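The complex appears here minus one protein chain, its other protein chains still in place.
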Amino acid sequence: MQIDIAILLALVSAALWSVMTRSLLRSAIGLAFTSVILTIIMFRMGSPLAAVFELSVCAGLISVLFVSTISLTHPLTAREVLQHMRERLARFWLLPVILIAVGIILCLVTIKPVIPLPPPEPIKDVRVMLWDIRKTDLLGQVIVLLTGVFGVVILFKERVKK
Amino acid sequence: MSAEITHLFVVSGLFAAVLSVIGIYCVLMTFNLIRALIGLEILIKAVTLLIIVAGHVTGHEALAQSLVITLIVIEAVMITVAVGIVLGIHSHTGSLDARNIRNLKG
Partner (left out) sequence: MYSCLVLAPFLGVIILNLPFRAIMRKAAFWLCLLILSAQICLALFPAALSRLCGINALGSFLQFDFTADSLTRLLLLCIGIVLFAVLFVQRYIAKEEARFFNFVSMLLLTLAGMNGAVMVRDIFSLYVFLEITAVGSFILIAFNDDADSFEGSFKYMVLSMVATVLMLASIALLLVVSGDTSFSALRSAIQSSPNKVLIDIALAIFLCACFIKAGLMPFHGWLPDVYSSAPASVSVLLAGIVTKTVGVYTLMRIVGSVFGFGGPIKNILLVVGALSVVLAAFAALGQNNFKRMLAYSSISQVGYIILGLGCGTALGAAGAMFHLFNHAMFKSLLFVNSAAVEHETGTRDMGKLSGLAQRMPLTGVTSILASLSAAGVPPLAGFWSKLLIIIALWMAGLHSYAVIAVLASILTLAYLLTMQRSVFFGELKGDLARVKESGFCMALPAVILAAITVGVGIAFPFVINIFISSVSGV
């Protein structure tokens, strides 16, 4: 229980660092780091398959996507970065203050409700669940993949032609 | 045992709420389009955390895992399309400053 709270604190601080840091590249790497910590939480909560998906897709594919986008859109020069950092700090200093205030308020809220839980599920296997019971979601995933890939191809094909 | 687990759920729910505050602050306050996408990503991670903990608390881990797997696939497609549109904006206006894309208000 204590370990869980410590890992959750690490998750929040990784996300906070990712938002507050000055360069975009560090933000993307911070996002990947947040994904890794979320994977650890998922393993502890008894969801190993989802953890593996999260690791490979979010900490892998999406970080590669962000890093390649950042390198395609030309980065700022060093002097622009310094001025940009000063402007950012002027806007973003409010965030840790808000979070500390929210954290204090939430610590004072000591509700320990007793939530009656629904009955446990009859099927424990994720593969059976995903392929048999949630077949409609699988069809949806396939259509989303086709739509996304097709859409991006159309967007880029139009621009190359111009 | 039951009180322990529901306490874990409440604590995780509060942390997910804190994570969403970080995400929304990032989307609202940034001047860079890519950082807005990172804020959206953090929001989706908060919701993934909430679904996994909900599954663990009720014992329905298989259902929660199926939902999260579908969610991750859809989120990856969304971010890909979002990056495509950001690259489109960049090729038309030459910069990724969110202040430049305010010319539709009128």
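By written order: A and B. Residues from 1 in each chain.
Keep in mind that, in the parts below, contacts are C-beta pairs under 8 Å (C-beta built on N, C-alpha and C of every residue); 3 or more make two chains touch, one makes a residue touch a chain.
Since we're looking at a predicted model, the values are computed, not measured.
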| item | value |
| --- | --- |
| Touching the absent chain when the full complex is considered, from B:18, B:38 or B:67 | B:67 |
| In chain B, positions touching the absent partner | 9, 16, 20, 24, 27, 33, 36, 40, 43-44, 46-47, 50-51, 54-55, 57-60, 63-64, 67, 70-71, 74, 77-78, 81-82, 85-86, 88-89, 92-93, 101, 103-106 |
| Residues from chain A at the interface with the omitted partner, ascending | 113, 115-121, 134-137, 139-144, 146-148, 150-151, 154-155, 157-159, 162 |
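Basically, only the chains that are shown with their structure count from here on.
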| item | value |
| --- | --- |
| Chain A-touching residues of chain B, taken from the complex the two chains share | 2-4, 6-12, 14-15, 17-19, 21-23, 25-26, 29, 32, 34-35, 37-39, 41-42, 45, 48-49, 52-53, 55-66, 68-70, 72-81, 83-88, 90-91, 96 |
| In the complex, chain A residues that touch chain B | 1, 4-5, 8-9, 11-12, 15-16, 18-19, 24, 27-28, 31, 34-35, 38, 41-42, 45-47, 49-50, 53-54, 57-58, 61-62, 65-66, 69-70, 72-73, 91-92, 94-95, 98-99, 102-103, 106, 111-115, 117-118, 120-121, 123-126, 128-130, 133-134, 137-138, 140-141, 144-145, 147-149, 151-152, 155-156, 159 |
